[in-house]
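Beneath this line is the structure, given in structure tokens, with notes to follow.
Of the protein chains in this complex, one is absent; all others appear in place.
Order of writing sets the labels: A, B and C. Residues in every chain begin at 1.
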Amino acid sequence: MDFSLSEEQQLIKESVDKFIAKDYVFENRNKILETEDRFSRDLWKQYAELGWLGMALPEEYGGFGGSAVENMLVSEAFGSAMVLEPYLSTVVMAANALVLAGGSEDQKKELVEQIIAGDLLISVAYAEAESGYNLANVSVTANGSGDSYSLNGEKIVVLNAPSADKFIVSARTSGEQSDQSGVSLFLVDANATGVELTSYNTMDGGRGANITFNNASATLLGAEGEGFEVLDQVIDIATAAICAQALGAMNTAFQRTLEYIKTREQFGVPIGTFQVLQHRLVDMFMAVEASRSMVYMVSMSLASDDANERRAAVSSAKAFMGPEARKVAQEAVQIHGGVGMTEELDVGHYFRYLTLFCGTFGSTDYHLKRFAELTQ
Amino acid sequence: MDFSLSEEQQLIKESVDKFIAKDYVFENRNKILETEDRFSRDLWKQYAELGWLGMALPEEYGGFGGSAVENMLVSEAFGSAMVLEPYLSTVVMAANALVLAGGSEDQKKELVEQIIAGDLLISVAYAEAESGYNLANVSVTANGSGDSYSLNGEKIVVLNAPSADKFIVSARTSGEQSDQSGVSLFLVDANATGVELTSYNTMDGGRGANITFNNASATLLGAEGEGFEVLDQVIDIATAAICAQALGAMNTAFQRTLEYIKTREQFGVPIGTFQVLQHRLVDMFMAVEASRSMVYMVSMSLASDDANERRAAVSSAKAFMGPEARKVAQEAVQIHGGVGMTEELDVGHYFRYLTLFCGTFGSTDYHLKRFAELTQ
Amino acid sequence: MNIDFTAEELQFKEEVREWFNANLPADLKRKSELGIALNKEETQTWGKILNSNGWAAINWPKEYGGTGWSVSQKHLFDEVRVEVGAPNIMSMGVAMLGPVLHAFGTDEQKAEHLPRILNYDDWWCQGYSEPGAGSDLASLKTAAKLEGDEYVVNGSKIWTTYAHYADKMFCLVRTSTEGRKQEGISFLLLDMNDPGMTVRPIVSIDGEHHLNQTFMDDVRTHKSNLVHEENKGWTVAKYLLTHERTGIAGVAGSKAAIAKLKALAKKTIVDGKPAIENEQFAMKIAQVEVDLKALEYTNFRTLAASATGGAPGAESSLLKIKGTQIQQLLAELKVELAGYLAYPWGTLGEAGPEDFGHAVASYNFGRASTIYGGSTEVQYNVMSKGILGL
Partner (left out) sequence: MNIDFTAEELQFKEEVREWFNANLPADLKRKSELGIALNKEETQTWGKILNSNGWAAINWPKEYGGTGWSVSQKHLFDEVRVEVGAPNIMSMGVAMLGPVLHAFGTDEQKAEHLPRILNYDDWWCQGYSEPGAGSDLASLKTAAKLEGDEYVVNGSKIWTTYAHYADKMFCLVRTSTEGRKQEGISFLLLDMNDPGMTVRPIVSIDGEHHLNQTFMDDVRTHKSNLVHEENKGWTVAKYLLTHERTGIAGVAGSKAAIAKLKALAKKTIVDGKPAIENEQFAMKIAQVEVDLKALEYTNFRTLAASATGGAPGAESSLLKIKGTQIQQLLAELKVELAGYLAYPWGTLGEAGPEDFGHAVASYNFGRASTIYGGSTEVQYNVMSKGILGL
């Protein structure tokens, strides 16, 4: 049991934290929001050059072989400033999907190397209109064999899809709609015939799309029908990452609120002198600290060989943090009062960011139930 | 929609409230607790003479034909002082069971008249070790026909059983263990052969027993196999009554706590000057007021001809009040601190009384689910 | 005690329902049901339709064009209104200025303003809050100085809802700095077209423009636009707080929202079955429904008491606290039901079922309900002092 960071990890943390504090201030983020991509390709290139994109990816794929802890450090810092670049979509999700899927090493290696270099953006398309959070509930179909498959159906809310060069798509090659076996993963070019995007802005400032596949040409990733375990692990890794992001966002929202009540005066005194607000700030603080504990726990647990142990750890973290994140978000707005309700202050943006966290990769109830089933 | 009391009801309320305030103070109650019965037969006689026992029973059975509202007024007052006499068991439950069950009018009339006169105590035995709160889950069996049945099996936690002259017992005459049809109600003499009590004190100061029936001789009440609807309605009426009792107890616990924080000093000031405690007292106040609304609602709804409407009203009240009662009970102890933890102060007794309320006639979850099923 | 409505009341309810069904435009109904605020033109259209039937201001006394309805009638009207999906248009003129003028206005003020309020000819906004004042309303700084027959107003108001729609503003201004801060406040009527009035939009966290900051720079208004006496504006403002607020608990709206949520949970398929069959979700809905029932009957009790002369006073704090809590919970449950469809922003119905198109925006903007009109924290303080004597 060891909670200390290695020297390398400490350095990474310092460099990411410093970048965020200096270059990713709220005003700069607002400028990025006005661009069409709603993220900065320049910054993306910079992250690649700093080595952040490959940090937690295996060395044999061109990464630096770090663990989930490195990923946690970057994610927490990115969450603390609501970083817009597609780190979660492309690095945490797509690159890990490529690494974990069996299949052609050369193809995968090339793609992962391009991702690490900042030259390739891939989004993972897994959610469907009626799937809920069950990754095995897949109605998009794939027909074909060998090098030639074609996809039909619709995926919803694919994050960063409008900027992606490729998609990794879960599709059914056999079995019933909710069977775990028979789910396969495919690589699809964004500009392939039969791929159509309905794009939109997302509440957290990003971009997303629903994607329909109409006989779209696709390449199988890994073994046919065995995509579920890979996808499940990828989403678990991604869930741990958004827990770290949420921790960063919660902490910023908490700190802003603490500063606010120390300076804001009403009835002639700083509102931080009101005992009720003091205790509520203590609650926010405890929510952040307990969430930090869960983020450490889940990051360390991702390495487990036992898939059920990993699942239980991930679900416990997400189930715990959902209500805590919502509480911190709601309290930050409430305690800020009117100004907390405006676009002008960052607090409202953290509120939206944390609201989305609650429903991503499984709601609180979904994960609580998954945890209960795994631990009963 | 009318929330006012009739003139008669107002008089009843005043007389019961006055009696409670004057004669049922905590010290007097403690003396009653030291007797073997743990209730006062003298006071019981007095209630009968004041007409309180027959107040809400039909005139054709010797009652005064009042509604559930009269029952509510008495129950709230009784709850406010945790009255020990078996009003709930004998009047609310047993007398209503006799009235509502079909069958021989003469027999029923005689028994109800004796109850109203304060000369007969009956307890209803319905819960079983594995029944949970499902009144149809009955494993006690009754064999026989006409005037001659014999009971076998065990009932648990029959309140006031050690002092009862008779029992009304739910038993299965046909069907599977959880079938609603096939449940019948029986009248059994407390001293009949084959009736054995394991008696104990109960947490709220009363007495109770588990009862085993070993070929115990029993008289059928109403039609064979049709006891469920009667029992269901009786328990609904009783649930409304304990909601009113709990309201009385909650209100007293709240008032005690309010008085306490106004007078108790710490750090040189009354603790009622601490904003956190002020807001918590507001929460307790709101819990009491909202519960009062539910008690009014459910008391008025008992008259409904639609059994499902009645059930939904009862379940909504009980589901709502469980958590509110627990909150008020826990807060009263917490805010009183050390003295709240002692037998010496009444607050701890209200805590225990309200703790039992939560699990009587159905837990919060049980009633919430029943409500949801009835209203979806 | 009796839980039922009389036959006459039920007959009244039926008539209201029929009128709504005959007169409610379909496009307004749709917007209302999706929780989208009407724009200015839509609001005025609907207001005039209501006014044509004498229903523009159900809470006003009959002599001023109100309905003179009983508490039960108002309750039933509100219930039908939400049941049929009619918009709840928030007219500051009807809700706030009207009662003030009834109590404090001169005959000229009444004659000039009341008919135009009723017919939605004038859009009024409320100039109370100021930057930095928050819940401490009385610390306001906007100053009005009498020069000849005119007040000259300088300062700034914030959170002025729909100031960009407004023709006029009623506001609290400081006319004296002597005595307690509550003592030098006056209640003044301004014209938004007056020279020196400017409006800066404030976008809320639902991404929409409801709120504004309003700047007054040497704005001149005739002294006849003073309501009540100079330096007695605080009395006017406080009057409104203790004035009957039938709707503060929002019971009818929340009942309708629960019904819609249940219907939506029945038709929304989540992983192979309707969401309502998810026990955890169903129990959460049931819990809110039960909480709402408690609020509904508390509201009845308060209305019954006020009908027999008791002023609601601090009890209305309870109604606001619990009412807004329930509204916020319901909005939260709808977002939970939306799942990933919480992501698409400002794309009504393009990315998924129309029902979810505005769910998150409503949830976000709904956070304001526990902040404005006396924050939840202030309501607790009010009850602690006013009811518990702490």
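One rule holds for everything that comes next: a residue touches a chain if its C-beta (ideal position, glycine included) is under 8 Å from a C-beta of that chain, and two chains touch if they have at least 3 such contacts.
Nothing here was measured: the structure is a model prediction, and the numbers come from that model.
The chain we do not see here touches A, B, C in the full complex. Among A:I261, A:M341 or A:L356, the one in contact with the hidden chain is A:I261. When you scan B:S6, B:S178, B:S304 or B:Q376 for touch with the missing chain, the hit is B:S178.
Only one of the listed residues, B:K13, B:K166 or B:K369, touches the absent chain: B:K369. For the options B:Q46, B:Q255, B:Q330 or B:Q376, the residue in contact with the chain missing from this view is B:Q330.
Where subunit A meets the omitted chain, the residues involved are 1-5, 9, 67, 69, 258, 261-262, 272-273, 275, 278-279, 281-282, 285-286, 289-294, 296-297, 299-301, 316, 319-320, 365, 368-369, 371-372, 375-376.
Listed by residue number, the positions of subunit C touching the unshown chain are 279-280, 283. On the side of subunit B, touch with the chain left out of the figure occurs at residues 127, 129-134, 137, 156-157, 159, 177-178, 198, 200-204, 208, 210, 264-267, 274, 276-277, 326, 330, 333-334, 337-338, 340-344, 348-349, 351-352, 355-356, 358-360, 363, 365, 368-369.
Note that in this section only the chains that are shown with their structure count from here on.
With centres defined by CA atoms alone, the chain at the far end from subunit B is A. Measuring from the averaged C-alpha position of subunit A to that of subunit C gives a distance of 38 Å. Averaged C-alpha coordinates give centres for subunit B and subunit C that are 43 Å from one another. For subunit A, the set of residues that touch two or more other chains comprises 274, 276.
Among the residues of subunit C, those touching two or more other chains are numbered 380.
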